[in-house]
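Once you've had a glance at the structure underneath, I'll fire off some questions.
Every protein chain of the complex appears in place save one, which is left out.
Up next, chain A:
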Amino acid sequence: MALNLTINTSNPPLGALLAAEHVKASVQISVEEGKDTRLQVSDAIQFNDTNSISRYLARVAPALGLYGSNMMEQTEVDHWLEFSARRLCGQSGVSAALGELDKALSLRTFLVGQSVTLADLSVWASLKGHAEWPSQGKTCSHVNRWFFFLSSQVPFTAVGNKYASKKAPMTKSNTLVLAYHAATMDLRGLPTSQDMVRPTPQHSALHQAKQLRCTRIASECTQFPSAKHT
């Protein structure tokens, strides 16, 4: 069955478009421009919001693992879907959200697991469409690394070039930051996507031990909160 995704051209749902771009090899899907965003699944069921469309597309192509590989990863993906829809879209409190995102990415290449998931797609899409990014995100080195790593991948460049410009025309500051990143990449060699995968600290034993210790301390603090009782 061929799926038909209609998008609102004045506010393109980047996350859903990215999901469509990822699954198009395994599912027949066509994208049409219109007034409302919707994915008609059957006579009775249609989905209108980005997160539901992304979820459905990830589920019809389970081999890609876009919804995580187990129940815990699924829950993390759910967390980031809500995070991008609610925390990164509002105009206030974005810097706090970016701080949290930076912390989460400090020891990770992808947001969930070891490969790209809906979490990466939706958070990337929210940042891409956000007016204050990347001027707000200068201090978040981990988010910057992750964002430009994804931006260099084929599905992201395809969607970014085609749709993102429609919503937020490239401003001068955006161009400057992109140029800056291109320059820093040149210093390290060719700016190919392979080059941008820096050796992740999560594979190094020392960092793993460090992370484990930190998280353990954190977990003990939460599990035995009686010491903090009033």
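The definition used in the following text is that contacts are C-beta pairs under 8 Å (C-beta built on N, C-alpha and C of every residue); 3 or more make two chains touch, one makes a residue touch a chain; residues count from 1.
Basically, contacts and distances are computed from a predicted model.
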Hidden subunit of the complex - UniProt protein name among "DNA polymerase epsilon subunit 3", "3-methyl-2-oxobutanoate dehydrogenase (2-methylpropanoyl-transferring)", "Trafficking protein particle complex subunit 6A" or "Aminoacyl tRNA synthase complex-interacting multifunctional protein 2": "Aminoacyl tRNA synthase complex-interacting multifunctional protein 2"
Identified contact with the non-displayed chain, of A:Thr75, A:Ser95, A:Ser115 or A:Ser135: A:Thr75
Residue among A:Arg55, A:Lys128 or A:Arg145 that touches the chain left out of view: A:Arg55
In chain A, positions touching the absent partner: 41-42, 44-45, 47, 49, 51-52, 55-56, 59-60, 70-72, 74-76, 78-79, 82-83, 86, 104, 211-212, 215-216, 218-220, 222-223, 225-226, 228-230
